[in-house]
Structure formats: C-alpha cells, structure tokens
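Everything below concerns the one structure shown next.
Every protein chain except one is present and positioned as in the full complex.
A, B and C are the chain letters, set down in written order, and residue numbers restart from 1 in every chain.
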Amino acid sequence: MPGVSLRIDDNEVDASPGESVMQAAVRVGVKVPGLCQMDGVSVVGACRLCMVEVAGTPRPRPACATPVAEAMDVHTDTEQLREHRKVLLEMLFAEGQHVCAVCVANGACELQTLAAQVGVDHANFTPPPSRLTMDLSHPRFGYDPSRCVLCTRCVRACAEVEGAFTWGVAGRGREAHLVADLGRPWGEAESCTSCGKCVSVCPTGAMFEKGTSVGQRRVKRALVSTLTSRRERESAREVLK
Amino acid sequence: MSNGVDLFDLSQKEREAQAAYRRHVLCCGSTACLSGGAQATQDAIEAEIKERGLEQDVRVVATGCMGLCSRGPLVKVRTRGEDDVLYADVDADAGRRIVDEHVADGQPVADGQLSLQHPFFARQERVVLENMGEIDPNRIEEYIARGGYRALRDAVTTMTPAGVIEVVQRSGLRGRGGGGYPAGTKWGLLAKAQSDHKTVIANGDEGDPGAYMDRTVMEDDPHRVLEGMALAAYATGAKHGYIYVRAEYPVAVRRLEQAIRQAKRHKLLGKGLFGTEFEFNVEIRIGAGAFVCGEETALMASIMGQRGTPVLRPPYPTERGLWGEPSMINNVETLANVPTILRRGAEWFASIGTDTSRGTKVFALAGKLENTGLIEVPMGITLREIVEEIGGGVAGGKAFKAAQTGGPSGGCIPIKHIDTSMDYDSLLALGSIMGSGGLIVMDEDVAMPEVARFFMRFCMDESCGKCLPCRAGTFEMYELLDAICEGRATAANLARLETLCDVVRTDSLCGLGQTAPNPVLSTLHYFRDEYEARVVPDTVAAAVAADAGGASAHERSA
Amino acid sequence: MSKARVATVWLAGCSGCHMSFLDLDEWLIELSQLVDLVYSPIADVKAFPENVDVTLVEGAVANTDNLELLKEVRERSKVVVAFGDCAVHGNTSAMRNPLGDPGELVAEAYRDAVTKLHGELPNPENGVVPALLPRVLPAHEVVHIDAFLPGCPPSAERIRIAVEALLAGESPELAPELRRFG
Partner (left out) sequence: MSVAAGPGAAGATPDRAPVRPDDDPRAALLEKQLKKVRYRADALIEVLHAVQDIYGFLSPEVLHTVADELELPPSRVLGVATFYHLFSFEPRGEHTCTVCTGTACFVKGADALIEGVSEAFGVAKGETREDGKLSLLEARCIGSCGLAPVALLDAAVVAKTTPEALVAAIRKVGVNGEAVADDAADATAGSDEGGAA
C-alpha cells in the first residue's frame, strides 16, 4: 500500500493510510497528550487533550481520531494548544476529587503526569453528587468514582475485548457516571467476569486492586493492547496454517 | 390509486365538495389555540350551526395554526365572493355570536375582528405555511386539493432524480435547522453514495426552547413533510425514511402516523408509486428529551435506540450513517419547502429572499411583543420590520433592548443593529445565527447576564457528557455566570469566563458545545457594561466565598 | 544588604510540609544567612508580623482561625506561596467537603459514634476551638496566591529551588517532574 508523507511539528513522517496522526507522531518521538485514547480499544475522541492544529482546517482536531493524509501539516504544541490543554486539565480536576497523596496510582497516574507536564499547579475539587460513593463490593477490585475521568477505556475494554458489557455510562452531562449492569454494586454485577481489564486500563486510580495502598498500583496498562495485538497476530497465523 | 390522473380526480372532487358550501368557518385547532380553549369554541359554533339547521350550507373546519397565537382562539369566516373575516380571542359565547350574526345573517360581528390587512398578516409571505389555517390536517384530501403530492407525482413520472436535485440546487434552498448548508449539495452527496439501503431522515427534534416551527408544520400540514421526504428519497435513491420527533410533541406524532396511513392507502407511500419502480416508506421515531439529539450523529444514535451521544465526523452521515449506511438528515422545515419549490419552480423560489439566503424563514416570534406567534417572512426582511410591524412593537410601551435568534446556540441582536437583514450571513456577521427560527424579543427590563446564564443552564443540562470541554466547561461557565449575576464574581472570574468560552467553543466535539458559549460571547460583546457593573472587588468576593464556605466552584487567583 | 523577612504558617495540614522544609538539612544554615525567619510554627512568635517579604502557607483553610490568619498573611506579605498540596488544592484536608455539613461530621465523631470522643460537642462559642467552615478551601480561593509549590509534601529539592528563586525576586519555575501533585 502506498504510504503518505506528512509533517508533524517540523518532522517529516511517513505513515500508512488509515493510521491516526497520533500514531504517526509517536513514531517520530512526538508524544501528544491524551487520556481517552488507548491502543487495543476503539477511538472516541472525547477527552480533547490531544487536539492538534492541522493547517487549512478551521479548528483543531483530535490527533487520535484524525487519519493521516498526504502533505498534512500538523502542529501539536502551539501556544494556544498548550493553554487549552491546561484549562481542560484544570476542568478535569475540578470535576473530581483527585487527591494524589492518598491514591493507589500516585506516581503511576496518567492524569497526575499530564498535569505536571502541562503545568497545572493548582486546582479546586468539586465532585458532583453522583461521584461520591466508593464501590468496594467486588471481592478483588474497588471503584472510586471521584477519581474517574470518564475516559471510558474500561467501558470499551469490557465490551470490545472481554465482551462482557458490564460497564456502561449512565446519566448525562456532569452527572454522567459509570455503572455496572443496572447500576448495582460491582460485586453483584452478574455479567462481570472479574477479568480485571477495566482495572488495568484505568489511567487514574479510579479502579484499583484491593489490598494495594498509596502508590502501589501494579497492573500494567498495556495489558489490553497486548491482548488485542496478540489476538490479531496469532489468528492471522492460524489462518496461514 | 396508481397514477396521477386519480390524484387529480381526488383533488377535483374535494374542491367541488368544498365549493358546495356557501360559508366556511375555519377554527384554529393548533396546540396554542387549543390550550386557549379553542375546542370549546368550535363545539359551541358547531352546536349553534346545528341548532339553526345550517349544516348543509356551512362547513366547520378545525385547521392548523393561523399564526397569531397570542390572540387565540382564532376563527375565520370565509364566504363565497367575500373577503375573509378573522376574529380573535373567540370564546364559546363569542363563537355563538359569530354564528348568529355573521354566519346566519351575513352581518360580521363588529367586536373582536382582526384585519387581515394588519401587518402581522400582510407582511408575511407563506411558502412552508401556505396551508396553515386553511386545511384540516387530518384529511389528506384537503392537502391534495391544494396541490399536494402533485410535485411528487410529476417528479417521479417526468423527472430524473438528478433533475430533481438540480432544481433544489438552483432554488438556493439552505438547511433550515440552523447551519444553512445548501440542501441540493447535501442531496447530491447522498445520491452519489453507493448503497441499496440509503435513508432520508426528517429532523423534527426541535430543541431550541422558544421555537415551535417544526412542531406546527408536523402537526398542521403533515403531508407536506411526507411529500418533501418522498421527493428527497426519489432524488437520492433512498427507499426508507425516518421522522424523528420530540416526545414532547404527541399531537405531531399522532398526525404524522395518521398521515402515513392515509398516504399508504392512497399509494403515495409504499411500493411501485405512480406506476413506477419507485418505492418509499416512512417510520416515526420518538425522542425522549435530549436537546443534543438535534445533532446529526446523536439523532442517528437515538433512532438506533442508543444514548444520544454525538460521534466524530467525518465520516459524514451521507457516507456512513444509520446502521452504517449512507443517510441524510434534513430539517422538517427544509423538507417542507421542497414540494412548493418543485411545483412552482426554482426561479420562483430564488426570487424570494436575498442573494445568499433564498426563500422564506419561519420564525416563532415570542417574548415581549404586542403580537407573538408563528410567522413566515422573506429572508432579508429587517429585524425592525419584524419587531415593529409584524410584532406590533414592544409590549407595554417599553423599549426594545435586544432580540435573540438561534436559541442556546445563537446570540443577541441589540438595538443598534435592529435594521439588520434577517439572513444567514448577516446574522452570522453579528455574532448570532439564523438557527432553527426562535426569535425572542427582550425589553429594557431584561438583564443580559441573566439571559446568558439562562442559556448556559440549558446547555449544561443538555450536555451529553461525552467530551470534557462541554461537560465540565458548561458547568464551570454556568457557575461563573451565576456568580456574576449574584454579585460575587471578580474581574478575574470574568476573564476566566472568557477563557472558558474560547476553550469550549474550540475544543468541544459537537455543535452543542461548540456553540454553547455564543450567548455569552454575544451578550459580552454588546452589553459588556452590564457584566462589569456586577463584578465586585476581590475582598468582597472573598468575604462572600468564606461565608458560603466557598460554595462557588470558581477560582480567585488570575 | 538587609536580610529578607520570611515567614511560614501552618493552617489545616499535617505539618508534613514543614517537616520536608527541615529536610533541607545543612542548606538551612546557608538560608539563615540570607533570611530572618520572622514567624513560623517552629519559631516562638505570637503574632504575625508586618512587612514580610515571603510567606510559605502550609495547609488548607478549614476553620475561622485559618481564614483570619491567611487574610492577615496576605495583607502583611509581599509574596504568598501555597506550600504543599493542601494549600494548593485542598488535598486530604478537603476530603470532608463532599460529605457536606461539618456539624454532622463533628456530631458523629464527638457525640454519636460508638467510640465517641467526648460525648459533648466542641463549642466554638466559648472561644477555645474555632468554628469549622462549611467547606475547606484551597488558599487561592481566599486570597491571591503568587506561587504554587505542589507536593505532599513538596520535596526538599522543590522547596530549595522555589525559595532560591523567590529570594532572587523571581517567580519559581519548576521542571515538570518537580511540580507533580502528590
């Protein structure tokens, strides 16, 4: 398949058609910030942190959901983008109760790292009422909605990779929140297979393994992307056999 | 009925039947008049006519909206060879009196008459609303008698699909849902798409709070919507259509369901229409209370029984839409223009309006005016003409302050721009939008930051919650606007509000978020002094914040 | 050159930030050549003095005493720094906010719980304990803050970089890895 070439922050990049700008950027060492994007699950373009400027388009576009095109001229780190990312992250903090000091994911949190990178050095926390109750009903895992950033990685991993559809989003707007099955405690969700994929993909400490304390998050976020890429590779091999 | 000749017969028969009556009493049976007691009025009129034994001579019709909703119930008496006489505020007693004096004795009642030469009526130009107040929306015969379905018959039997698109393109018709995208171009995109499962969708999810144009068209002239859809389907190669209607409009749903049954019975929907291969069916889908479903991709998700959350475009619906197949979404009013355009020609339509905004626009004229109701005017009319002539000026002798168009996605037009031309581009230049047709007039008593807060509250409540800027941004903007309105915001808060406007407008995923800051930006642009007058020094704000325990979500440092 | 007048205050926090400050070890000796510590929980000074150049504020604003002191600090200091996560965003001190009315929390702890502390409620009226604010506030919600020094606690390294910059009259620029919350 003929490739396309484009420019990302003054780097010449060769990419394959169908690749996203974000994927192409990573290959030349340009890391576009993002929270909802995750290899191995579908793209939703919802967190808007990976917005990039593409010459000739009226407004920034999400790098995760924008396919590469020939002669595209992409800028990922302009002053406006930096300023907007900072505001977006401040808003994300204001939605929850992201107290890093007492979080399983302290030191291994994508939100924490992004905030430091982008320069968010203070914030306010005002979680909506639907985010207050911690769910510790599952024997192995816990869920703290006040740390949820609604990236829906867990929803997608549960549906697309595990096929259980346990997690869903209920409510809307600021009241949008995760639910297991019909909004019952997680431990009572009949559809849950306790596979832990949701916990592994969580960018923050919203989903965690029980028995882990501050800064002790162990699960690898790459689990789901490894599974899906392995599945693709190996099933291709099966076909050849 | 299998061909056009029968259609013509039916039309002829209906006209003859109507002509047999000497007088017609047209009672407005629209939702607005009904809520003002129109049913009791009509019942009284019918009883009185029966009592006097006039049934053979006089026909009573419950029609659709006559427009001047603030003066309902409205009753029109039509007599062969005479000018129509319109009565306003007709209660049951007044209705009986109209029968006694006017219908029976030919002496129009002096009280309660409204001149049809009144600018409210005289300044209008009716295309979409041409049948309103004239026909009984429950009867397909009346629609047909006024030329209905003729455009469809002629298109299907004598024109190519490309020919139909060409006419729509040449007419200059633009989408009436708000964006103003050229309808012919959109139709062309769907026509080009390759699929046996294309769909046309009529968007009747009229979400702008303060607008009821589409509702009225669906309720009071449902066949017009069906004919417009069928024309779109023929032109684009779609076999299936959906009408997505707000659940808040149960009458519209009932009338459309009935219209679909009637059209099927008369072989105007279904297979092998007009003796050709053309086939088209329509289904109704009902919303459940979500403004965001007016957005194309959210609307399609809702039709498929899912959460109405928008998805990224491209791909556009005309490439990949409902069930993954090419689909096209047109606003109800856009589609309602089409039968008339086909019947009267692209040139006729293009002669109305301005160079870039052809045709008419229906507005729901509301707010602090003498006359409020539903109006249809040629685009290019000035706001002043609408407010002062059609609307009869601001009520109670107060001063005009601003008019809001485009609802929560739009902006306000202040007095200094009252002579602006009402067309897509002029409104955009003023920082507002045409929108779907809500036009709310505000007088001197209305505080603009409170208007902005009202719309932001709406956007916050209606945000779907999928993308961060809209979900969190509308909340934070609402909190800031509330702080401003309640006198506990600082200059830094105002600056933060402007920053948020920029971020939410630029970074949101769909139109709801991208346009949510518009009412703030627009009122800030024209009425900044009202915001600044409410801003307080840091020390005052700190004291308030401490007393309330910092109940507001805003930050105080710049 | 006269020495800079520096103060540190301790609002609603665990004193961990001050402990971290003490971790500056021998640099503290150098610092003492440059500054006069005019007010601090580790210095025996009763009232917050006038004309302070730099004040580091540890802790969130949780009660009326915190509120009064912070206002005083702002009035009497040229530069006010939010020192550590509690001052920066409320942190653990603010975790009571979603639970609502602090009166109920106090009643639960002092009167209603099985393992109650006293059996009677602390009474702010008698002036011994300050009244709790309805909501715990980060410092910037009460007064203007000139610089933020995140961390729970901020490491000695961060503190040194920040203080050095402030004494040089500059706004502290922390590298990304040094401005992480938590």
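In this section, contacts are C-beta pairs under 8 Å (C-beta built on N, C-alpha and C of every residue); 3 or more make two chains touch, one makes a residue touch a chain.
Everything quoted here is computed from the prediction, not taken from an experiment.
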| item | value |
| --- | --- |
| Contact set of the excluded chain (shown chains only) | A, B |
| Selected from B:21, B:291 or B:478 as touching the chain missing from the view | B:291 |
| Residue touching the undisplayed chain, where the options are B:95, B:308 or B:353 | B:308 |
| Touch with the omitted chain, as defined above, among B:442, B:460, B:520 or B:536 | B:442 |
| Hidden partner chain, touching residue among B:21, B:234 or B:249 | B:249 |
| Selected from B:147, B:209 or B:270 as touching the chain missing from the view | B:209 |
| Absent chain, residues of chain A that touch it | 159, 163-172, 179-183, 190-193 |
| Hidden partner interface residues of chain B, rising order | 31-32, 34-36, 68-70, 72, 206-212, 215-216, 247-249, 285-291, 302-309, 364-368, 372-374, 404, 407, 438, 440, 442, 446, 454-455, 458, 464 |
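Operating definition for what follows: only the chains that are shown with their structure count from here on.
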| item | value |
| --- | --- |
| Rounded Å distance between chain B and chain C, as computed from the means of their C-alpha atoms | 57 |
| Shared interface positions of chain A, touching two or more other chains | 122, 124, 126 |
| Multi-chain contact sites of chain B, meaning residues that touch two or more partners | 555, 557 |
| Touching residues (chain side chain C, partner chain A) in the complex | 82, 85, 88-92, 94-95, 97-98, 138, 140-141, 145, 148, 150, 152, 174, 176-177, 179-182 |
| Residue numbers on chain A that touch chain C, as the complex places them | 93, 97-103, 106-107, 109, 112-113, 115-117, 119, 121-127, 131-132, 146 |
| Residue ranges of chain A in contact with chain B within the complex | 43-49, 51, 59-60, 62, 65, 80, 83-84, 87-88, 91-92, 94-95, 122, 124, 126, 150, 169, 171-176 |
